[in-house]
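One protein chain is absent from this view; the other protein chains keep their places.
Showing chain A:
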Amino acid sequence: MKQKDMRLFQLYPLGDTAVTVQFGDCIDEDTHAKVRTFSAYLERHPFPGFVEQVPAFTTVTIYYDPWVVSEKGLYNPYTRITEQLQHMLKVAKESHKGSKPHVVEIPVCYDGAFGPDLEYVARHNKLTPQEVIASHTRGKYLVYMIGFAPGFPYLGGLSKKLATPRKQNPRPRIPAGSVGIAGNQTGIYPIETPGGWQLIGRTPLQLFDPERNPPSLLQAGDLVRFVAISEKEYWQRKEQQHES
């Protein structure tokens, strides 16, 4: 794997207990690789006062405890934390050289009631529903970040042919597992919430389970593939999960 230049970044405070490192200003795989590298480095090298780190599209935000970082008020906490992070940014290197990203297959039933907006997405893009499914299952989607709700993946890689605007009136209740399209993004709802995405199918998998370790099925950096299943398979998979 190509050595990533980690020296190009901006650092800015997010309030008095967090600092954000920004590696780029657009969503692309190169910036994502830097975010991932630094995020993984921080997980392996926690330091006194480190609370947690949150990777996003172009940034990694580090939460810290100013009381601990300042050694109970002896030093300026922000100066201390930025020195620490600048040092870490110098030494952070990709540790899994050549390792392949984790590919996760997500079975999706696109039939009938599971994909109430499939017809609309097809009509909007002058395709047949079958062509929408074929295109959606052909793609490989990069998990750029997890946010919005527990286990909710922001996926990159949706074919331009499937882009569809959000619904004018959001649904008050979207069932967990719903797979949708909003603009040029596709995603999966891990828990029941209101939302405005165009729903094209549903997965029997539980994207989020607080009893599981880790609780989120997907992690930033994973690759997702959708696999079409029948309604019968959907219910079988659902039952298997209940038993285990």
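Note that in this section contacts are C-beta pairs under 8 Å (C-beta built on N, C-alpha and C of every residue); 3 or more make two chains touch, one makes a residue touch a chain; residues count from 1.
The rule is simple: contacts and distances are computed from a predicted model.
Here one chain is missing from view; checked against "Hydrogenase", "Biotin-dependent carboxyltransferase family protein", "Adenosine 5'-phosphosulfate reductase" or "Peptide ABC transporter substrate-binding protein", UniProt names that protein "Biotin-dependent carboxyltransferase family protein". Contacts to the hidden chain, counted on chain A, fall at residues 12-18, 20, 22, 25-27, 39, 51-59, 61, 63, 66-67, 70, 72-73, 76-78, 145-152, 154, 190-191, 193, 208, 210, 214-216, 219-220.
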